[in-house]
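What you see is the complex with one protein chain gone and the rest in place.
Presenting chain A:
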Amino acid sequence: MDFLRPASWEEALAAKAEHPTAVPIAGGTDVMVEINFDHRRPDALLDLNRIGELREWEVGEETVRLGACVPYTRIIESLRAELPGLALAAHTVGSPQIRNRGSVGGNLGAASPAGDSHPALLAAGAEVEAVSVRGTRMIPVEEFYTGVKRNCLEPDELIRAVHIKKADGPQQFSKVGTRNAMVIAVCAFGIALHPGTRTVRTGIGSAAPTPIRATAAEEFLNSALAEAGLWDSGQIIPPAVARQFAELVSGAANPIDDVRGSAAYRRHALGVMARRTLGWAWEEYRGNERSARCA
């Protein structure tokens, strides 16, 4: 197995163009497990650790440009205000050691439906900055995932950064595992309120071949909130609306029975998480509105 160690981003792109089957490795929290379990034996590894810019982030007007190798620990410590949903998701990743090494770029590269950051990215709204020697393209995250552990990157492309919409409202993330820490998701759910556009976005993890948005649930909730004037009134969401939203989230999933959980349980748990996280996010929105009015 070749071990390629480019010193710069340009060298990395050249190496990837020359060795399209090379597997990029940063923290190694996913790739090394695959190798240790003999699930894959790539011809070459492309080590991105010498490229410092990949561990940097910029907070812009509307988005955070998050370098592909920024470890989860940095997100938890430094980006909680801008990316609250992703910070909550980052908290649930593995152990402290894994959070020190693992990154959103790695989660996207692996494209496992169980990756913890996907529901938060889907809910917040994000674009993947995919780069090759041929140029740069921005891929909306919902179009990025193409199948179980597959994404739409071309063989010569590398993920340089993820551009994530800064939170303009409350965000929540919730994940079910069969242990209280260091666990792979049985299923996960992310929700983001966008008061600016008066929309709600969602993300479902580990309950379909790819991470997905619950678009029917989003559309239902958007109209229900608009019709009742709840964005303005800041009143509580009627329980029937929350229930319907939860059912539509459940219905959006396409889960399977596996050793981690049954398909029926995943649907059920997604509904419970959808109802609860909507409640928490909406309560926070109402609180913000009230304090804004008082100010």
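Going forward, contacts are C-beta pairs under 8 Å (C-beta built on N, C-alpha and C of every residue); 3 or more make two chains touch, one makes a residue touch a chain; residues count from 1.
Please note the rule applied: contacts and distances are computed from a predicted model.
Entry comment: the absent subunit's protein name, as recorded by UniProt, is "Xanthine dehydrogenase subunit D", drawn from "HEAT repeat protein", "Xanthine dehydrogenase subunit D", "Potassium-transporting ATPase potassium-binding subunit" or "Methylmalonyl-CoA mutase".
The hidden chain makes contact, of the residues A:M32, A:A81, A:A181 or A:A226, with A:A181.
The chain not shown here is touched by just one of A:A14, A:A228 or A:V272, and that residue is A:V272. When the whole complex is considered, the residue among A:H91, A:R198 or A:R286 that touches the unshown chain is A:H91. Considering the complete assembly, chain A touches the hidden chain via residues 33, 36-38, 88, 91-92, 95, 172-184, 186, 257, 259-265, 267-269, 272-273, 276, 280.
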